[in-house]
Structure formats: C-alpha cells, structure tokens
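Rest of the complex left out; these chains stay put.
Each chain carries a letter (A, B, C and D) given by its place in the written order, and its residues are counted from 1.
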Amino acid sequence: MEKELWKGNEAIAEAAIRAGCKYFFGYPITPQTEVPEYLSLHLPEIGGCFLQAESEVAAINMVYGAGGCGVRVMTSSSSPGISLKQEGITYLCGSEVPCVIINVMRGGPGLGTIQPAQGDYYQATRGGGNGDYRTPVLAPANVQEAADFVRMAFDIADIYRNPVMVLADGMIGQMMEAVEWHDIEKRELPAKPWATTGTQGKREHNVINSLYIQPEPCAEHNEKLEKKYKLIEEKETRYEEIDAEGCEVLFTAYGTTSRVCRAAMKLLADEGIKAGLFRPITVWPFPYAQLKKAAAQNSVKAVVVAELSLGQMIDDVKIALEGSKPISFIGKAGGLVPTPREVADAAKKAIGR
Amino acid sequence: MTNDIIISGFGGQGVMAIGKTLTEAGMKEGKEVSWLPSYGPEMRGGTANCSVVLSDELIVSPIVLEPSELIAMNLPSLIKFEPTVKKGGTIFVNSSVVDQKVTRTDVRAVYVDCIKIAEELGNSKVANMVMLGAYIEAMKNLSTDTIKEMLVHMFTGPKAKLVDLNIEALKRGAACVK
Amino acid sequence: MAIVYQKSKGLTDKELHYCPGCTHGIVHKLVAETLEELGIIGTTIGVAPVGCSVFAYDYFSCDMHGAAHGRAPAVATGIKRVSPPGTTVFTYQGDGDLAAIGTAEIVQAAMRGEKITVIFINNAIYGMTGGQMAPTTLIGQKTTTSPLGRTKEHAGMPIKMCELLSTLDGCVYAERVCVTDIPNLNKAKKAIRKAFELQQQNAGLTFVEVLAACPTNWGKPPIKAVEWLKENMIPYYPLGVYKDSAEVK
Amino acid sequence: MAGKVTFCQDRCKGCELCVSVCPKGIIVIDQEVTNRKGYHPAAVKEMDKCIACASCAKICPDSIITVERL
C-alpha cells in the first residue's frame, strides 16, 4: 500500500468521499476549514454537492434534511460552531437520522483561541443538547486514524441510525502525516426503508421527526433509543493499550494528548519508570470495564489522566475506577499542549517519585 | 535517528513548502514523518513556522519543542528559536535577510545567502530550495535524488523547465555547507 | 351522481388537531389538492415547522420531515440538494417560525434561489405557544407578550416578508393571498399551484404568504376572526403578486 | 343542478365557516346534536336548494364535507 502525505483535515474530507459520502453542508471555522475547502472542489467532481451554509445552525439542519433522505452526509466544524449545532444534533438523534459530524476542537470557552484543545469532551460524550441522547464519538490520535475513523463513522451511523462524531483537535486537523488508504473492515449495512425518498405511491408516507407530544410515546421512544445506546456500548467500544502490562503508572488519554503521554513514557523509561497508556478510542461509549481492568493490575500505583482541558474525561475515569486506584490529572486548557516533560513529572509526582 | 526540525520565517518565504518537501522526501525514503504548521494569529502578516519530524521510529508527538535543526529564514525566527535548539544541533540561517550571527557555541551554524543565490539563478522564488539544498547537504539524512524525483513529478508539461532550475538551486545551497 | 368535491388524496386520514375555524386546515387542503392535481404526491417531500402546524407531517400524505423551529428552509435545502431531479420540496411555516427565529434560513434560501416552495402562514401571532407577539403582529394588537398592544417604538413596524424577499434575485415568485372567502381562496389556490409549477421548472424559490386567522389566540369566534383579518391585516399586508420574475412554461 | 352534501359530523368543529360561504344560506349549526368532540356540528337544512357549488367543502378547514351533483 502506498503511503501518501495528508493534512489531517484533508484526509478527513477525502475519507468521507471514499466512504461514499457525496454531500457536505458546513461553515468555515479555523482550524477545520480545509475540510469544506477540499470538498468544495472534489464533491462536484463525483456528482455530489458541497454547500456552504449560512451558519452552523443551517448546516446541521441541512444535514438533517439530507440524512433523512437516506444519503450519506457529513458536516464539520470547530468548537463554537459545534455549540451552535447542539439543537440540530439532539434533533438528529431524536429523529434517528444517520450522519457524520466532525469537531476539530480549539480552545475555549467562548471564542477562545484557535489552537488545539480537548475542551469539548463533555459536550461530545454527554450531548450538549437537550434530553437523553448519545452520539458515538471516535477520537483519532493521528492522521491515519482520522482517515480510518471517518470511514468507520459512516458505517456506525448507518448501522445504528444515529449521528456519529469524529472528535479531533486542531493539531490532528492541521498536521500532515503519512496515510495509507487501506480497506477498512467491511460491515453489513441495513437498508433504509425509513428514508424520505418520495412514496412513489407505493407505500405509506415516511416521516422524519423527533416530536412525540404525548409523554407515553415519547417515553417509549426514549426507551427504544436507550436500548440502541446499550447495544452500541456493547458492540462499538474501542480502546488501545500501550505498554500497559505491568506498568507502574497508567496514563489515560485520547487523541493528541495520548501522543504526548507516549513521549512522556519514553522519558520515564529513561528514568527506569515503567509507564503504560490506556487510550479510549471511542470516548462514548467509554471503555469503563476495560480501563478498570487495566488499572486493576497490582503493578499500577496511580492512574494519570492527561487532557487538553481542565479535566473532563477524568469524570469517566473516576466512574470507571470506582475509587480502586488513585487518580491524578495533568492538563492545560486554552490551546496549550503540556510538554512530555510536564506529563512525565506529573506521573512521577503521582507515584511519589 | 530522529530529526526534529523547526522552519520559521515571514509568510511568503516558502517556510511551509520547505517543511512539506522535507516531510514528503522523508516519507518516500521510508521514514516516519510529521509536519505541523503553527496556524496561529501570526498568519496575518507576522511570522510563520512549522515543525517537521523525520524518524526511524514511530513519532509520538509532532510538536517540536527542542529542535535538532532550526531553519531561520528571518531574524525574529532566529531570536525566538535559537535558545530552544538541542545541544549539538544545527541552525541554518538565511543570511540574505538575517544580519546577525548565531551566538550559541554548542550548536553548528550554517549561513546560506538564499536570496542572493536565487537571484543569481535568475529566480528569487527558489530561495527556499537553496536553503533545502544546504539542509540536506549538512544533515545527510535524505538523498538529493529523492527530492529530484519529487521535482520531476511536480513540474510537468510547460513547467518542466523548472526542474533543472530547482536542482541547480539545491546544488548551490549544498555548496554553502562547509 | 358526480363527486364535485371530496377530501384530497394529498391528505392522510388523520383528524386535524386545529381549533375550530383555524386557517391552517384550509391551507393544508389547498397544498394537498395542488400536489394531487399535479400528480406529484409520490415525489414530493414536505417540511413541517414548529408551530401549530407542527403535526403537518401527519396530515400530508407525501413524505415529510419535521424541522426544528425556523429551520425548515435549511432542512428543505438539504432534501432538495440530495434528492433526484423531479423531486418537489416544500416548507410550510408559521410567522413565528419563518419571520422570527427562521429569518436567516428563509432569507438565505431565497438568496441561493433554492428550488423549493415556501407556504407561509401569517396569522400575526404565535399560535401554538398561546398567543405571544410575532414579528408580524400589528401595531396596537394585544398579545400575551405585548399586553398593552404592540408599539412601533418598542418593537418596530410589523415585518412584510413578501416585500423583503422580493428584493432577492433567487426568490422568483412571491404572492400574498388570503382564504377568507371563496374568491380569495381560489386565488390562493392558483398562487400555490403556480409556486409548485415554477419549482418544477427549477425557476428558484417560490413563496406564498397566506394571511391567516387564529381565532383562539385572537380571542374571537372564527367568523369574527375572519372579519378582523379583513379589516386589519389586509390593509397593512396588501394582497397581490410581489415578484414574478419567471414565466410558467 | 341540485347537489348532495355530506358532512362527516363526528369531525365537525362547528366553526361556521361553511355557513358563512354558502351562497344559498342553507347550512346551519345543529344545536341539538353534540358530537363526540363536544361540538355542535354543521348540517344542511334544505338540501334541495343546494346548487353543488362546493363552496362549503372548499373552505371547511377539516375537509369533512363531500359534495356531489345529482
């Protein structure tokens, strides 16, 4: 397989095309703008449609319309733009419209800064919109994964009739790395009899909708959704362990921060400290049981959570560990990335060295 | 072996292009590579820089904090990054624009009069190629042939004549390395 | 014995939840009849708003989307841009939906000349939420959020959507109608039909504003409400064609 | 030119819009009947006067009127 050099955002865009996505609705915002830019050139080439919406709000609602028609469709934005999409996302979940949403995170809160951050973890994993809903969230740590996960995301979206998010950050979006366009796992995809493709006079009308004015059917609908979420938790939880076996300190980090942890692990190894990494790949569903197991090793003295935030994923780590191991945190918010040295020192402190 | 490189200069000096060429060449030679631009507020008018990592092992972090090599295309870049270069590292200075010398003594300094050389070649746009030639000559971590191949690939049709110009620029740059 | 009039096939059999004498029901049928007459029920996708007509998705027999409040033009854009040629797309929106929260979406869809038809029900009030002021509420009109009557000083003059959208090149047809009596109802029907026909010709965005009554929130029995509409709304919102830049072929 | 008008009385909401547009003035609200929705429904008094113009049916918001020409 030939390796090609791809910028993260462009790899994301190209991956969408390779996943059979012909439609994109979005709005410019740094540091993800190369996604729409790339697609504005290449979607028309394949008979698809790129449309720059008037806003993120409009974009997500265009996605709702398009996705309801049964086609593969994507939108992409960065933090403040994703905030604006929250109403749309809860509608998409409520109406069970599949689509892929990219968030290339930047520093917050508010307008913040355009540097990489991971401050939207809560929003992505808990849903920043109203009501009970979930979106599977894949968090790539390099450009190859960004390219792979986007393609996986489309399958997950179609299989479960649910929006799926790919949660990257400014660094993943802006950096170039080698990418192999290898095949991804082929999954069986369901038909879409629910899609609004016109009744053609042959069936009852299809309705895409999230309103259930009576509480009973609304509750029922919620129960149905909950079953789906449980199934996703069971089937789609993904994570990676690196040098975790027998480690003294277990880092837990996703995306860009996991790379910093790996650099820190080298520094620690030089000092004779065995450090391992537990990396959630799906941050929802979060690999609670798997993390608990990894941390349960006798060798593990502490779990160190690293994030580009003031501490959001740490909630999930706490839930996973149930007090079984001490947890400490190293993080920076607002666009700064902690150095491997800082992370290594935090680990040393955590284990009292 | 890992090269952690920072390339920095004014917007328009081809800083990003030097980085991308290095990265692609590294990849073609089977290395692990990464390229990371600083896409900050500097974009508007100010200084731009990018980090390139070329390595024989998996690259854990694309962020270069302590470069083994610095390519400083202008003075602010030299001032900002000189102190961060690893002991024993190399600093490449675009001496056409930078009238200061490297002050550290624990690093190697290479001065390249990029613009003058490029102008001598009749095209000031190849100034960055001159610098690239110097880098490759000094570091010997990439082969000039790889770059040549890339140039042949890049400049086709009516632009094919640019291949030789660029190769000449690489050579002239290499000659600056003593 | 010949049937002169019966319920359109463009409507499902669901009972309408509207209040007695609500205009929504009348406009529903005009749209449904048009779809039926043009033979496009099977290739049409409609977009229902948030407002009293939120259940429009249950009433039209074509495929339907329920949009978020005000976003119907964006949803319709998404549908239209991905659907096969020949697909008809319409939105059905109230004045709170279209002329307040959805201002950006309708203006931009009109600018882009989205090939959709917009049916705009202007009843000068927020019906569903119980009678709050709309941007279309008349000066002096009392609502639950303008309890002493709307004033120009506080809330400006009511917005005229036909006039506004007509300035946009992509809006190729804009007409204001009402359904207070049979002659007006016939005109409204013709306007709606023309709007759909122009869409079939890919002319651009077509827009029909229907002045409507909300007996419940106006606090008037249906017949009195119709009278109030005629006496108060029509003078401020003159009926007629505001834009007609494309020929029906 | 006589017509036959049928009301689905169960669904009538007694809004009187049909009453207001009948050129013959033959539609009345039947105060005697209360339908399952709690409304007094509309009905035609003197069907023989009906000219099958369908005005009533066209305006009925609930589409519950069918008009036939005899």
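What we mean here is this: a residue touches a chain if its C-beta (ideal position, glycine included) is under 8 Å from a C-beta of that chain, and two chains touch if they have at least 3 such contacts.
Since this is a predicted model, take the numbers as computed values, not measurements.
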Q. What formula, in the shown labels, sums up the chain copies of the full complex?
A. A x2, B x2, C x2, D x2
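To be clear about the criterion, only the chains that are shown with their structure count from here on.
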Q | CA centroid of subunit B to CA centroid of subunit C, Å | A | 62
(Q) Based only on mean CA positions, could you tell me how far subunit A sits from subunit B in angstrom? (A) 35
Q: Calculate how many whole Å lie between the centre of subunit A and the centre of subunit D, each centre taken as the average of the chain's C-alpha atoms.
A: 59
Q: Provide the list of subunit A residues touching at least two other chains, using ranges where the numbers run on.
A: none
Q) Residues of subunit D touching 2+ other chains? A) none
(Q) Touching residues of subunit C toward subunit D in the complex: what are they? (A) 1-8, 11, 15-16, 18-26, 28-29, 179, 181-182, 185, 215, 221-223, 226
(Q) Help me check something: in the complex, which residues belonging to subunit C touch subunit A? (A) 12, 41-45, 47-48, 54-55, 57-58, 60-68, 71, 74-83, 87, 104-105, 108
(Q) So in the complex, the part of subunit A that touches subunit B is made up of which residues? (A) 3, 5, 30-31, 114-115, 170-171, 174-178, 259-260, 262-263, 266, 337, 339-340
